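With one protein chain withheld, the remaining protein chains of the complex are depicted in position.
Lettered A, B and C in written order, each chain numbered from 1.
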Amino acid sequence: MTGYIENKDAVLTRLRKIEGQVRGLQRMVDSETYCIDVMTQVSAATRALESVALTLLEDHLSHCVADAIAEGGGAADAKVKEASDAIARLVRS
Amino acid sequence: MTGYIENKDAVLTRLRKIEGQVRGLQRMVDSETYCIDVMTQVSAATRALESVALTLLEDHLSHCVADAIAEGGGAADAKVKEASDAIARLVRS
Amino acid sequence: MTGYIENKDAVLTRLRKIEGQVRGLQRMVDSETYCIDVMTQVSAATRALESVALTLLEDHLSHCVADAIAEGGGAADAKVKEASDAIARLVRS
Partner (left out) sequence: MTGYIENKDAVLTRLRKIEGQVRGLQRMVDSETYCIDVMTQVSAATRALESVALTLLEDHLSHCVADAIAEGGGAADAKVKEASDAIARLVRS
């Protein structure tokens, strides 16, 4: 399963940073930081998560989907449909 | 260039409907319809546009990107990168 | 009903421009413009619509909601709830 994610360590580092942002949000709410400042941090964490999703998606298109297409056969269409559904969930979230 | 968009007529019909929604919005604003009702219609038109973008994207992945991958050579990576950038613009809009 | 929308003419001008963008999208699809370029224009129209919604919302908070709060009585809570629901539709669209 080599090549799963091109930069697995980089993605993990970004997820750990987002975990830290979410813990920071708990401290902000617990200490009753001004709502607008909390909301600004929520928007930053949301954007960081979307950015991770976009990285995963690009890797997925470059590897899993591209491999299915290169192999030919019926799997390619299903892979493209599955990726498109995941993109739709991302756009609508 | 046949097969450009699988259902070109269906996409055109949806765009004409969205054009009608945007004209409807002008009438609502002009006649001073209650703001919340106008905003609800703006959200509906926005979702309809996003839905068109997702259809175009799925067609694009199934045809242009898949063809570039099937042909092999260096074009495939560039096509995947270009599609990923378009997806990012869509997610962030 | 004065003051309905602070800049009704400016909002109408923006909606007419969006209508033009949607007609432009029909021409692009009809003439089989490259998918990625069509998607870029869809993202631009989506952002323009969201921007109109945000303008309407700010006017609504400044006038309708503020008036309900200033008058006191039970109407204020309902107005805030209604605005919050409209914001949620916008965020999720």
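One rule holds in what follows: contacts are C-beta pairs under 8 Å (C-beta built on N, C-alpha and C of every residue); 3 or more make two chains touch, one makes a residue touch a chain.
Because the structure is predicted, anything quoted here is derived from the model rather than measured.
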Residue-wise, where is chain C in contact with the chain that is not depicted?
-> 47, 50, 53-54, 57-58, 61-62, 65-66, 69-70, 72, 76-77, 80-81, 83-84, 87-88, 90-92
Chain not shown, touching residues in chain A | 1, 4-5, 8, 11-12, 15-16, 18-19, 22-23, 25-26, 29-30, 32, 35-36, 38-40, 42-47, 49-50, 52-53, 56-57, 59-60, 64, 82-83, 86, 89-90, 93
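Heads up, the rule we're going with is that only the chains that are shown with their structure count from here on.
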When the centre of a chain is set as the mean of its C-alpha atoms, what distance in Å lies between chain B and chain C?
-> 18
Centre-of-Cα separation between chain C and chain A, whole angstrom = 28
Specify, in ascending order, the residues of chain B that touch 2 or more different other chains.
-> 50, 53, 57, 83, 90
